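One protein chain omitted, others in place.
By written order: A and B. Residues from 1 in each chain.
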Amino acid sequence: MSGLDADVGLHLGDLDLRVTLEAGTGETVAVLGPNGAGKTTAVRSLAGLQPIDHGRISLDGAVLDDPATETFVAPEHRPIGVVFQDHLLFPRMSALDNVAFGLRARGDDRRRADEQARSWLDRFGLGDHADARPAALSGGQSQRVALARALATDPQLLLLDEPLSALDATTRTHVRAELRHHLSSFDGVRVLVTHDPIDALVLADRLVIVEHGRVTQTGTPAEVTARPATPYVADLVGINLLYGSLAADDTVHLDTGATLTVAGGEAPTGDVAVAIRPRAIALYRERPAGSPRNTWSAPIADLEADRDRFRVTLGGPVPVTAEITAASVQGLGLEPGQELWASVKAVDIDVYEA
Amino acid sequence: MRLLSILVTTGVLVVLGGCGGTDDAADGSITVFAAASLTDAFDEVADAFEAADPDVDVSVDVSFAGSSSLREQVLEGAPADVFASANVPNMDAVVEAGAAGSPRVFATNRLQIVVPAGNPAGIDGLDDFADDELLVGLCAAEVPCGDFARQALDRAGVRPAPDTNEPDVRALLTKVEAGELDAGIVYVTDVASAGDRVEGIDIPDEHNVVATYPIATLTGSGDPEAAAAFVAFVLGDGQDVLAEFGFGRP
Partner (left out) sequence: MSRRRRPPRTPWVLLPFAVAAVAFIALPLVGLLQRAPWSDLGDLVTEPVVTDALRLSIVSAFAATGISVLVGVPLAWVLARTSFRGRSLVRALVTLPIFLPPVVGGASLLFAFGRRGLVGEPVYEATGLLLPFSIWGVIAANTFVAMPFLIITVESGLRAADDRYEDAAATLGAGRWTVFRRITLPNAMPAVLAGALLCWARALGEFGATVTFAGNLQGRTQTMPLAVFLALESNREAAIALSLVLIAVSLAVLVPLRDRWLR
């Protein structure tokens, strides 16, 4: 029984958290969710910084937290390494002392600990900065020291709480790639918390989506992207998601009242989720000729420029966001409140069981 | 803004309240500086004085401290009306500075050894004050009680080894009463005032010192009439009160 097997139930202030997390050795699981969803709390409970009220956390067969049997292993006795959001490098210690801290705390003598710490820093390309104080390091350097510090004690579980959020955009891209490389060479379990979908998609083998204290979807990045289960996820991956009921004649009667015709698929009749990519929606000033099946008139609710494209949010019975080129915008002369015609082909509508 | 106006008003009131403190009207109040050994005795004298003449409405505030401390305060200009000292030198200093009128002796006092009730350490005389094993105390040499005690010990040929020199005689008395000291040298009046809580051991007359207590009105007094009246009372009807406490006649 290797890997992480966690059933976390706890109540903290307004948050009521009940999530299950499983991760195998050598696997990176990303916990993704909006702010306040409870993902940081869940990770803190894995670290032992927040005891759970019910459930069970076990790692490689050893129970770390089990309220039912009153078992609780304190953080200092868990084989974990944590990379915190603000890195939390000890400000009065050098980078070397920071990395060596865990080793010395576990009983290694100074020389051994320093040797090991130095080799870790070299591995991360920070050999020259061994004696620098955290305040003198750049964001990217500090993140690497934090990672080295967490890995130096050879943990079985590596926890990363928003590891890239403290960095600016350019550094983030670069560090993300590095992090991917480092994570893949670590052979324990890795759990990563983030609100940035790109982090999750790049770094994770599996995603666990947490919203309002509950897991709303799990799966590989590809699975989640293809079939988002909630509006939050759909929004995350940039897809329009609507709910309705599928009838035998390939029509979906949306909860909003409109009806769409879809192409035949594997989804059974009944409650379904309908996904439409923004680029699949065409916009016209007047009712298009040769009407494709799904055509409707809708007012513009919002208009947003996004580099060389425009995102047009439509109101009305089919509330979706369409993405069109700047050139098309010019032709259409768009303004908020304006009535447009929208259409989407049946084959461009994904239907799946809700 | 409100807070600021409250602060300003308070400040003004404090300043105004402070003023007028030294204005003693004809029937107002007088302040008497009295030696620490006159504690309790002078409180009663003051009460008796206030009650004596119903036509005169004067209230008396008595302030007790070591005589030398009071001398300093008077010389620095403290607003007192009468000074009652436990020895002559302190009064002389005040008179020389022109701060007091002609002093009169109003009481005498003698020294006595004081021990806690039951005399646990078995003290029997002045020689015990040379014993290192015992915890004994004297008044500080700067105050009259301490000065007289050292004179008495000198006459008895004893070199004292005190464990403390208390700043005033009442502090010394309290420590002996509490049993923290085995013995001390205080005035007979102090021993009397502590009742059953202490015992007194007499000092032979040939060693003992007679303390002479002078009293005088102060030139800086705000109410010379009332001050003079108080002094007259102390020298007159007040004598009986003082005798009750163990003071000797002048």
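By our rule, contacts are C-beta pairs under 8 Å (C-beta built on N, C-alpha and C of every residue); 3 or more make two chains touch, one makes a residue touch a chain.
This is a predicted model, so every value here is computed, not measured.
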- Taking the complete complex into account, which shown chains does the hidden chain touch? A, B
- Among the options A:Ala6, A:Ala47 or A:Leu183, which residue touches the chain absent from this view? A:Ala47
- Message: Among A:Phe84, A:Phe124, A:Tyr232 or A:Phe310, exactly one should touch the missing chain; which is it?
- Response: A:Phe84
- Touch with the missing chain holds, among B:Ser29, B:Asn165 or B:Thr219, for B:Asn165
- Since one chain isn't shown, list which residues of chain A touch it in the complete complex. 47-49, 74-78, 80-82, 84, 86, 88, 90-92, 101-102, 105-106, 149-150, 153
- With the missing chain put back, which residues of chain B would touch it? List them for me. 66, 68-69, 71-72, 135, 137, 140-143, 162-167, 171, 175, 178-180
